[in-house]
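Structure incoming, see below.
What you see is the complex with one protein chain gone and the rest in place.
Should a chain be cited, it is by its letter among A and B, assigned in written order, with residues numbered from 1 in that chain.
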Amino acid sequence: MYNQTEIIKDTSELGADGELVINMGPQHPATHGVLHLVVTLNGETIKKIEPHLGFIHRSIEKMCESLTYRQFIYVTSRMDYLSSHINNLGCALLIEKGMQIEVPDRAKYIRVILSELTRIASHELWLGAMAMDLGAFTPFFYAFREREMITDIMEDTCGARLTMNYIVPGGLMYDLHPDFQKKVKAFITQFKSKVTEYEDLVTNNIIFQSRTKGVGILSAEDAISYGCTGPVARASGVSCDIRKIYPYEVYDKVEFDEVIETAGDSFARYIVRVKEMNQSIRIIEQLIDNIPEGDFVAKTKNVLKLPKGEFYSRVETARGEFGVYIVSEGGTTPHRIKFRSPGFSNLSVLNHIAAGGMIGDLMASMGTLDLVIPDIDR
Amino acid sequence: MFSLEGITTSVQDWLFMKFNPTMALAMECVIVILLSISLFALLGLVLVLMERKVAAQIQIRLGPNRVGPGGMFQTVADTLKLIMKEGLVPDKADKFLFNLAPFVVMMVGMLLLAPIAFAKNFQIWDINIGVLYISAVSSLSVIGILMAGWASNNKYSLLGAMRSGAQIVSYELSAGFAVLTIVVLTGSLQLSEIVKAQENGWWIFKGHIPALIAFVLYIIAVTAETNRAPFDLAEAESELTAGFHTEYSGMRFALFFLAEYINIFIVCAIGATLFFGGWMPLHIGNWEAFNHIMDYIPSSVWFMGKTFFLIFLIMWFRWTFPRLRVDQLLNLEWKYLLPISLFNLLLVAVIAILGWHF
Partner (left out) sequence: MTNEEIKEYISSLAPAATYDETGEWLNILVEPTALKPLMAALRTGKMQMNYLFCVTCVDFKTQLTMVYHLSATTHRQSIVIKANVNRETPVIETVCDIWRTAEFLEREVFEMFGVQFTNHPDLRKLILEDDFKGFPLRKDFEDPINMIKL
């Protein structure tokens, strides 16, 4: 890594015009993960932010070139660990598309329910962490109360709480736990009764609103030009929900709204995610009682081989569009894999929206961009 | 009933009987010093634990419950840990100021314990300019904070100390005006006079509208003065990693930590004295029986009860609200609180002259 003294010499001197250069991170309570930001300040105003990445680079793309098609799926759980089911689903969809595997309906329904539960869990953690960045310590515990229920459901069914290896090309690894439906319904009831707590404590709090309204404004053209996806772009008015535009699994059969706000500031990004949680609950409610009986996995060979060619599949994770691009030469391992991670493009917008504001605004903007650094560094 | 005033008078009589006057006075000073240091330490212990338990209740968890019954000795364990930690002094730090800063902040806390009336006739120093003394001495804590930030030789500490200094100096104005409201109603700066004037009812009830406005302003201003959330950006740990006391560790950090809680106690004690009657029990008009029962509860219990209620209120704020940004904080003071407090002072002057208070 960097030579320690070189960092201190390099970035701790006063720049021109008496500007102060400050390092935030890599170990910092607010950058969620190991992100090193070099912030050039003039008094309290930020002039430039430069992210230094690579602290958790694990050369996943190179590594996957030596893993088989059944093995590489679970490496994506470790990338964006808060949306592990959705990432796995993206990889599985790619292999099914490439090998023309037909997934049974039961597996499709369950995969969608798991994806939506993961989305809610990810947004809950985001809510708690962002409120904590801004100084409100209590919403963190309230958000984790709901997230605990989801991780308990996951632990029963998938065997793990964070990096859940459950989705395989062709369906699921095992069938559902018998208590799954009961627990999910209990969760839905609890969530609906608690969502007013978040409204009272955070959304309608005047201090929170004045910290996030008008802060970190991103226009729609800039959002598209910077390649932002997910709630970041939807808060600026760009319609980009993959579940609506290129529906996969059973998303074309369920009714839900795509949440779009036009303000483009941190408060709009916050509102988009909170409303998305409500939409996810709506999707789960429509599906949980109607899971069809049948097989949970399609019959596939043990060793999978994608035919020669290129394939791309995309899913909507909690952060945005996650794309998997595979170039295959017909063997058992991919020739080249590229993971198009949503955080990478969302991070590039940070300098644009936070320059000219204050450090407090940087906290609000970074919190609402919802960055998970292992997703960016891969 | 049990009364602290009885103990002090008997001790004083005994001392003056046994020794010559100067010697007795010197011994009294020593006793008072020991008592205030032990009060300091005891309050620190209790308040830190109270904060953690209140936080836990609000955050649906339990809080410390392993060390001692119900977690009572948690703070003792924490203090022992802090004493045994290595107190690092950074390389290019200004050693004299670095070591002096925690003591300045602590001394201000102890000096402010003097005029507070803990129970009937139980004050260390009933100075005739009590309120002025309190306002003046509490301003000295800014020096300690700025010393700490400067002497640490650390960008973050300096930023934090600057913010904190600006914040405290601004909010002292509003706090001062709020306190002045009660002084106008009473007509005296002396704390014992202010408490005596509340014999037939607490100022927050007797002074109706201006006293209520003054109380709200006072609570907001003292939350900002003691660097508590939502005004705690001087120690905003997610922005500047602990602000002005980043470089302090071990016993020096313990002194800062303790001094913060003592400051909270003092400002709440003053708030209780000015607005809620100090050690005066709650008397409601002509309800003789009720008043008689209220008189049975010792005055020290009344005083501590009111103070701890206000402390609970301030702790409640911390766990509910997010933090304000530095420009929003100064905006709040200079554009909103100060004009309101000036207007309130005018209002209370008019009411006092026309005799429209109870």
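Operating definition for what follows: a contact is a pair of C-beta atoms (placed from the backbone, for glycine too) under 8 Å apart; a residue touches a chain by one contact, two chains touch by 3 or more.
Every value quoted in this text rests on a predicted model; they were computed, and no experiment measured them.
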Displayed chains contacting the withheld chain: A
Omitted-chain contact residue, chosen from A:80, A:124, A:321 or A:361: A:321
Per the whole complex, from A:109, A:226, A:256 or A:296 the residue touching the absent chain is A:226
If the hidden chain were put back, which residues of chain A would touch it? 1-2, 53-54, 57, 59, 61-62, 66, 97, 222, 224-227, 229, 238-240, 245-246, 309-312, 321, 323, 325, 327, 335-336, 338, 340, 344-345, 347-348, 352, 377-378
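In the analysis below, only the chains that are shown with their structure count from here on.
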Listed in rising order, the residues of chain B that touch chain A in the complex are 55, 58-61, 155-156, 229-230, 232-233, 236-241, 318-328
Complex contacts: residues of chain A adjacent to chain B: 12, 20, 22, 28-30, 44, 131-138, 140-142, 145, 201, 205, 207-208, 210-211, 358-361, 363
